[in-house]
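Sharing a structure here in structure tokens format.
Note that one protein chain of the assembly has been removed; the remaining protein chains are unaltered in position.
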Amino acid sequence: MQVNEHKPLIVAFCCNWCSYAGADLAGNNRLNYPADVKIIRVPCSCRVNPMFILRAFQRGADGVIICGCHPGDCHYTSGNYYTRRRMAALFSMLDFLGIEKERTRVEWVSAAEGAKFAATMNDFVEKVTALGENKRLEDLRCKR
Amino acid sequence: MQRVGVFVCWCGSNIAGTVDVQAVSDALKNEPGVVFSTNYQYMCSQAGQDMIIDAVKEHNLTGIVVCSCSPRMHEATFRKTAAAAGINPYMVEIANIREQCSWVHKDIPTGTEKAIILGKAAVAKVNLNTPLTPGESPVTKRALVIGGGIAGIQTALDIADAGFPVDIVETKPTIGGKMAQLDKTFPTLDCAACILTPKMVDVAQNEKIRIFSYSEVSEIKGFVGNFDVTIKKNARYVKEDICTGCGACVEKCPMKKVPNEFNLGMDNRSAIYIPFAQAVPKVATIDPNSCNMLKNGKCGLCAKICAAGAIDYTQKDEYVNEKYGAIVVATGFNPISMDKFDEFAYNQSKDVITSLEFERLTNAAGPTAGHLERPSDGKSPKTIVFVQCVGSRCDSCAQKGKEYCSKICCMYTAKHAMLVRDKYPDTEVYVFYIDVRTPGKNFDEFYRRAVEEYGVKYVKGMVGKVTPQGDKLKVQASDLIDNKQLHIDADLVVLAAAIEPDKSARPLATMLTASMDTNDFFTEAHPKLRPVESPTAGVFLSGACQGPKDIPETVSQAGAAASKVIGLLAKDKLTGNPCVAHSNELMCNGCSSCERVCPYGAITYEDKEFRMPDRTTKIRRVALVNPAVCQGCGACTVACPSGAMDLNGFASNQIMAEVDAICK
Partner (left out) sequence: MQKITQDKLLEKAVSLLSNGTVSAVLGWSKGEFSYDVTPKMFKTEDDLKENFIWNDFCGVNFSKYLVSKTDRFEGKILVFLKPCDTYSFNQLLTEHRFDREKVYAIGVPCEGMVDVSKLKAKTGEGISEIKEDGENLKVTKIYEDNQVAVPFKDVLLERCINCKSKKHVAYDELMGDEGEVIDSNRFDEVAKLEALTPDERFAFWQNELSRCIRCNACRDACPACTCEKCVFDNPASGVENKAPANSFEEKMFHIIRAYHVAGRCTDCGECSRVCPQNIPLHLLNRKFIKDINEFYGEYQAGAEVGSRAPLVDYTTEDLEPGEVFDRRDTDA
């Protein structure tokens, strides 16, 4: 039994129309996932600026996940297609800088996929917990 | 600094069971800007809402945070409460501590800790909220329908029926579209002209409808409710308002060797022509490419013969400007070119024809007056082979044809086959197919009648090659069920060519900033829930421009599009969503990145003069967001490198503040 196991801090950006609704559905169905996940609502996954992600890491987040509608189902028709390109490029760059690739993720969760939302969060938290504290991107000065 | 009030809801025991609501409201009391914090059993109840209203008055609150259920549930409720309390409804933020906290976490310490963090994020955000007012824009109560086929006709009639003026723009000299060329319609076999032409007459006689035939849309500016459209009326060299359509000029015209487009080139027309007898408007048009008078000034017979004096060889293209509140795209389809399908010998033999050509051949008003004759020698064909899916469902040959199913071919081929067997029972009819697809009311019954009652020979398999030999067409095909090769000596081969969107659709989509798929079909705002709207507000879709469809489907979609248009035009003003993007012109580079990602075409550019510190002025290109068109996705805000573009309600500094609040 590990003592003082690091509790990760996970920021989840969820699009209003699919993934945020999917998270609500997970709630409606009482599907548990760790409280380490904190959701920020955005209108569309394409609203997520890479700066928000880096800021989260800077302020001590251990993992950042972006959830949007499935490709083809975007409420705004094309928003998640841009997200897909932007995040593919950004995550690849973070990996290039030596940041563990398991700390970033994009997942498509529809409003009907409450179970997928919970499962995704459980899995993500598990992976990030295994990595331990984010030392590579955090800002020590801002750590609580 | 805002004066924020925090209201933590118990939601009975839904929240209070897993979250220590008192601890949450106490903790949030100490957050910056918070001047009041409380909790209550049911915030959404009347008593709860009154509590908020009282607190706003008592503490002069400027912002409200409700820690409760999902904003998808009660955000609208609490916005109304804020408005009732006299503050801007957009000064409300919800912390979702039910669906995303109390319901998914098990113990009170965890739930409480997370609820406090979510509350802090909401407080941090509301501190940066600004009052937002939805924009209003007037609605021009007139609709434009682009395309005058059955889709455009039905949409126009329905809109006009509701009392709104409608203009139809049609590139051909007459409205009617593809349906006017058809002979009979499946599955009822009533004649297309008998059901279409009365509608065309209705259009002509409807006072609310104007027809711009032989015209095209040349420019579209503006946005939903306020489109500014330039229509180019091509010179037809005949004064439309004077011509009576008597046809005397058509008779006298000496230039009679022009391939007749209406009959797909299977006979000829004169240089001055009326496409068909029931054309609307029934007005002659001079084809400038064939008319001797227009080409070299020699002739002028039609002007001499015209009793009304309608001929005007000096007529010029005319441009008409009009404002519209809504635009309906009904540009329709065309069969694809058969040039790439050499195996069927379409270009080598006159007796290999497309299904649309077959329609004209069997039409009483067609080139053969309805007698089924071979185009090459006028003989009655004794063996006819129909080939389905020519260019449709081309998975491996996408560069030749289309990957999609053209949807209408199975049914019209069954119709053709049945009609042939009905009129000429001694004719042998083969239909080669990949699958027969008959989902539609009475469709399968119709197909089965063709097979069972009329004895049409359906063969599963594709035709590999058609070779003209003597006066026969050697058809080589495979029968997949009997697993054998077939060799048929046919007299006529009919190809069910795939259909594709009209060529005018792509440039039109560019003008409209409406999106299209890779096949040039217009994209719907939502494939299931908003199938007749384009993502571009105020643009609606009618008929085959959105995807292959048959007549009943087209007509129902046309009616649906009309009802959407009527719903829009019935409004005097459009109230927008205030959570839209806006650009800070001082920081904007005018680089066009935002415009490229905007799915709605909401962003335009203008050259703006800026005063510089040294008292000179500088002109710079800057982005302008049209709030009436923007839907607030935020794609532009990330495309913008300088951060000039931001989104109301989800501003960068607000989201950053939420991130900070969560991570701190």
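First chain written, first letter: the chains are A and B, and each begins at residue 1.
In the analysis below, a residue touches a chain if its C-beta (ideal position, glycine included) is under 8 Å from a C-beta of that chain, and two chains touch if they have at least 3 such contacts.
Computed from a prediction, not measured in an experiment: that's the story for all the values here.
S.K.: Would you mind listing the shown chains in contact with the chain that isn't displayed?
M.R.: Spelled out, the missing chain touches these shown chains: A, B.
S.K.: From the list A:62, A:100 or A:113, pick the residue that touches the absent chain.
M.R.: Hidden-chain contact among the options goes to A:100.
S.K.: Using the touch definition up top, pick the residue from B:371, B:400, B:449 or B:620 that touches the left-out chain.
M.R.: In the full complex, the listed residue that touches the missing chain is B:620.
S.K.: Touching residues of chain B against the unshown chain: what are they?
M.R.: Its contact residues with the unshown chain are 586-593, 596-597, 605, 612, 616, 618-621, 639, 641-644, 652-653, 656-657.
S.K.: Would you write out the residues of chain A that touch the absent chain, in ascending order?
M.R.: Touching the chain left out of view, chain A contributes residues 50-51, 54-55, 57-58, 71-72, 78, 81-82, 84-101, 104-106, 136-141.
Here is the rule we use: only the chains that are shown with their structure count from here on.
S.K.: What is the distance, in whole Å, between the centres of chain A and chain B, each centre taken as the mean of its C-alpha atoms?
M.R.: Chain centroid spacing, chain A to chain B, equals 35 Å.
S.K.: Tell me, which parts of chain A touch chain B in their complex?
M.R.: So the residues of chain A touching chain B come out as 9, 11, 16, 20-21, 23-28, 30-33, 35, 38-44, 46-52, 55-56, 59-61, 72, 75-79, 82, 86, 118, 142, 144.
S.K.: Going by the contact rule set out above, which residues of chain B touch chain A in the complex?
M.R.: Chain B reaches chain A through residues 70-73, 96, 98-101, 103-106, 110-111, 113-114, 117-118, 121, 515, 523, 525-527, 535, 579, 597, 599, 631-635, 637-639, 647, 649-650, 652, 655-656, 658-660, 662-664.
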